[in-house]
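Yeah, one chain of the complex is gone here, protein chain that is, but the others are all in their spots.
Moving on, here comes chain A:
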Amino acid sequence: MSKVSPSMTESLLPMPERSKNVVMGNQSFISVLGRSIAGELYKIRRRAMSKVLSTIAIATIILALLFTNWTSSQPLPDAIYMTLSISNFVGSILFIILAGTIVGGEYSVGTIRLMLTRGPTRLQFLLAKLGAMLICVCITIISLIGIGIITWMLLNLPVGHKIDFSFFTGHWIQHTILFILAIMLSLFTYSMLAVCLSSWGKATAAGVTGVLIWWFLENAISGLLALLGSRLQNAFGNFLATVPDYFIDNNLNALRSNQQNYLMGNSAGAINDLHAGIVIIIYLVVFGGLTWWSLKTRDITN
């Protein structure tokens, strides 16, 4: 943190006392970062957009449960898994928008200047955004599960359905928690990509459209490579067919579907957990590193 300039010839000026109304906090890297994250969360909470996005997510869950319940009543564990799948799908889109906005907005409004002249470093600025996104993802998923369960109970308990707790085994709890973590990781990975792209592009749209394009390209290329691989029928063809195993979406999918497989007593799918975990971590490190580097070297003018 406090490297001393090699050519420092000046003597450090002592800092005078501040007014007694100014209460300073701890100045360690982590404390500064913690307060920056708190500031980010405060801003997110106060945005009209967050309220709109949460309303959309909650409404989607409730409506989906209402619909399925209308045709035939489903048991609670099914309702929980349905809630999670919908959260994953809707959450991906909503978090991409939110992540793009909290970074791109700083550039379009010009507040990045303000944020970077108060003390926290550019690294802390970026980590605060990512930390805030991670916390939002966790809070959202947990709240949506709660909302799903409450909705199910409101729909089923009054009409005499009982909760059958036989599903509630250690095995179920373990894989459900891992499934939830896999969803959180998925949402965070896409948020991270949105944060990075909107930081590179200095605009919300760069993050949002960038992730959507990425998503689309991955799927299109996966299909194309699979097709090519099966046509070529040789070593190169086999190689091409394995390339999509290194794509973000396929690995995040694998992490989620593997837990569902284990829950059913099946084994992992084509991509195992270790492979998927490592690939995702590499993506996160590369995205984060490139973004930090571009932010660090950038001139903030506008």
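What we mean here is this: contacts are C-beta pairs under 8 Å (C-beta built on N, C-alpha and C of every residue); 3 or more make two chains touch, one makes a residue touch a chain; residues count from 1.
We take it that contacts and distances are computed from a predicted model.
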Would you mind picking the UniProt name of the chain not drawn here, from "Cytochrome b", "ABC transporter ATP-binding protein", "Electron transfer flavoprotein subunit alpha/FixB family protein" or "Putative OB-fold protein"?
"ABC transporter ATP-binding protein"
Of the residues listed, A:Ile97, A:Met115, A:Leu130 or A:Leu225, which one is in contact with the missing chain?
A:Met115
Which parts of chain A are in contact with the chain that was left out?
1-5, 7-8, 10-13, 15-16, 18-19, 21-25, 27, 32, 35-36, 38-39, 42-43, 46-48, 109-111, 113-121, 297, 299-301
